[in-house]
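Every protein chain but one is kept in place in this view of the complex.
As written, the chains take the letters A and B, and residue 1 is the first residue of each chain.
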Amino acid sequence: MKLKPTLSNYVFILPAVVIFTVFYIIPFLFILRVSFFDWDGIGNLNSAAFVGFDNFKEIFLHDSNWWQSIRNAGWITLIALTFQNVLAFLLAAACDRAVKFRNFYRAVFFIPPVLSEIVVGMVWRFIINDVDGANIVNNFLVNIGLGRFVHNWLSDPHTALNTIAIIHCWKGFGWAFLIFLAGLQTIPREFYEAARLDGANSWQLFKNITMPLLTPVVVLVAILTILGTMQSFVLILGLVGGELAGYTSVPVLRILTVMRDSSHFGYACALGINLGIILMAVSFIQYSFSRKARNYLG
Amino acid sequence: MTDRDSVFQDLARRYERLSGVKIDFELFAPSDSYSQKVRAAAQGRNLPDIFGVLSEKKDFASFIKAGYVLDLTPYMDENNSAWRNEFFTRALAVDEFKEGNSYGVKPGVYGVPIDMVAIMMLYNKTLLKRLGLDPERPPQTFTEFLALGKKIKAANLQGLVSGWVELWLVNCFASNYAFNIMGRDKVLATLRGEVPYTDPDWIKVFALFKRMKEAGIISNRVVSMINKTAEQIFASGKAVFAFNGSWCVNVYKGMNPNLDYGAILPPKASDKFPMAVWGGAGSSFVVNAHSKNKEEAVKFLKWLTEPAQQAYLARATNNLPANKQCRYKMPKILKGFSKAVDYSTHPNTWGISEFPIVNEALGRGIQSIILGEKTPEQAALEVQKIKEREMAKRRKR
Partner (left out) sequence: MNLYYKAKKTTINTLTHLFLLTVAITCIYPLIWMVAASFKTQETIFSNTSLIPRKFHFENYYFAFTKGNFSRYFLNSIFYTVSVVSAVVIISSLSAYAFSRLRFPGRNIIFLVFIAAMMIPVPGSFVPLYVLLNKLRLRDTPLGYILCMINVGLPTSIFLLKTFFDTLSKDLEDAARIDGCSKLRIWWNIALPLSKPMLAVVVILNALNVWNEYVLALVIFDSKNLMPLQRALMMFRGEHVTDYPLLMAGLTITAVPIIIIYLIMQKYIVRGVSGILFG
């Protein structure tokens, strides 16, 4: 390897690295540093007390609110991974078959992801909560004779989180749908025809052709789902306004509350670092797991 | 539009015509984004000439101690305290640090109150009549109040609504009754850590929420309501009571101009001590200590708090003026609020703050009581545990 060509290779990544260093790495190092201080985010950082690992100790030993928010976000993620992605896959499969109006469906399914979370939250709150709007869902239940299922979906703490999860799926399934559809369309039709001639039924087709070929797509969707869901919070603000005694608290919401209401800026930064570590660990496990699965299937 | 935006823009234009000094007003809503912005600006040494402070006294103190805020005491005191005397004492108290305050701030006045608020109980007169009660005689005691629960349920209405997803508003309600049940001294002793939250009097305060829930006065919904939602419900005549601040007059007027309602102190739960509501300065402005335009900024604030401008502001936004000379024919309902200001107290005038974490635990504990997840005793115990841990931490430092 000659020196000059190698140096010129760096030119390609230079702009990205410069911007990234200035606008991500430097703020990140600041946050990392602050996470070792007891700082309120207002006064001079130099006069704030250095507390070592106290903030992190507090997270692991005492902060049940934080772990509750992680559990909640984990639950929403689980629903998104299963319900949302299965729905998206079924829709993609249906769209892959039904040639008529495919473009129409494809356009419509992607409208929710296009809207901002604040819009989705405000509109759905109006639709589903009887306190400040017409509860379309409850009206519908009454109309089809299922009046006994009428419920305060968002204000009952036992259903709030699941309702939020469903609306989160509503907003997010378009992405998964699009990616699955693209994946399905890359599978050559001849594979299926040949297998059918060999007498394979639909389930066998799915198991032996669709699944293995789609594994990389599934992994991509899963990672995007986890990262997106674990860090989302604006939708919850729009839907229930806040943490609902902890029932609807999620990590980023918690961090912002700690930062603002209790002025524990340093501690909030430690929470951010903690969340990052959790997400990295989950993604890494997922990645190595999917690699094994791919080796096994492929 | 932000409700007060156009009024402030107009005032800025008037002042420019008068003095030639150009004022650039920027209102931030919601307040979350403001709290981020003002912190960032403070760290960047880039605060505007005049800015609003965050509501917590502790944060206000941090701004002062970091040297961002100009001490206005000399301006207040010049000419025989002419400026100081313009204001209601209770309004100014919120922006004042007294001798020996627990924050370690040099005594003085650091902010200028622009308007006043009081947070009270509101009742819908029309609905009260429909329930067969005298609309001019709302419930006076907590027992009477609870007794209404059945009637309210039967009429398919909601009892009390308030934005109790926001913890401070829950804490405010609890604090009112804590004053009523145990008196100011004992409440402040609790903040100092001399009385535990597991004290029988505190349990009584916690139990009020359980009793309201059981009587059907409040439901789970109250915990998932932002205040704007609660305001809509009350304005549309679906709830009999609301717990809200005096800014609501303007809000209800916008939502339902025909709403017939009155403002009262929350029905008392005990005869031992007087009921207290939170009141004092609504918004306050402070002057940036590093600003080149300090003198101009102070001059503008003086002009802004003159009776004429105060009357204009109060009329346009249906608010209570902070200037006591201000002659302003206020709507009847606002008069009710302005009377309550005399009974009012405000955490920012107590000279001591509870740990924010304890306040959070208190609010969440009450939310859990309302949801039926915890008994008052359990909630009290948890709050006390957190309080003790924070006290131990402070002793260590």
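Heads up, the rule we're going with is that a residue touches a chain if its C-beta (ideal position, glycine included) is under 8 Å from a C-beta of that chain, and two chains touch if they have at least 3 such contacts.
Please read these numbers as outputs of a predicted model, since none were measured by experiment.
Though it is not drawn, the left-out chain touches A, B in the full complex.
Only one residue in the set B:Phe60, B:Tyr110, B:Tyr123 or B:Trp247 touches the chain that does not appear here, and it is B:Trp247.
From the set A:Phe89, A:Phe109, A:Trp153 or A:Tyr247, the residue in touch with the chain omitted from the display is A:Phe109, counting the whole complex. For chain B, the residues in touch with the chain missing from this view are 1-5, 26-31, 33, 36-37, 39-41, 43-46, 48, 228, 232, 236, 247-248, 250-251, 254-255. Where chain A meets the missing chain, the touching residues are 1, 6, 8-10, 12-13, 15-17, 19-20, 22-24, 26-28, 30-31, 34, 41, 87, 90-91, 94-95, 97-98, 100-101, 104-120, 122-124, 126-127, 132-134, 136, 170, 174, 178-179, 181-183, 185-186, 213, 216-217, 220, 227, 231, 252, 255-256, 259, 265, 268-269, 272-273, 275-276, 279-280, 283.
Everything that follows uses one rule, which is that only the chains that are shown with their structure count from here on.
Averaged C-alpha coordinates put the centre of chain A at 37 Å from the centre of chain B. Across the complex, chain A meets chain B through its residues 40-45, 49, 62, 65, 131-132, 152, 154-157, 160, 240-247, 256-257, 260-265.
Against chain A, in their complex, chain B makes its touches with residues 32, 35-36, 39, 42-43, 56, 58-59, 62-63, 65-66, 163, 165-167, 219-221, 223-226, 229, 232-233, 355-357, 359-360, 364, 367-368, 370-371, 373, 389, 397.
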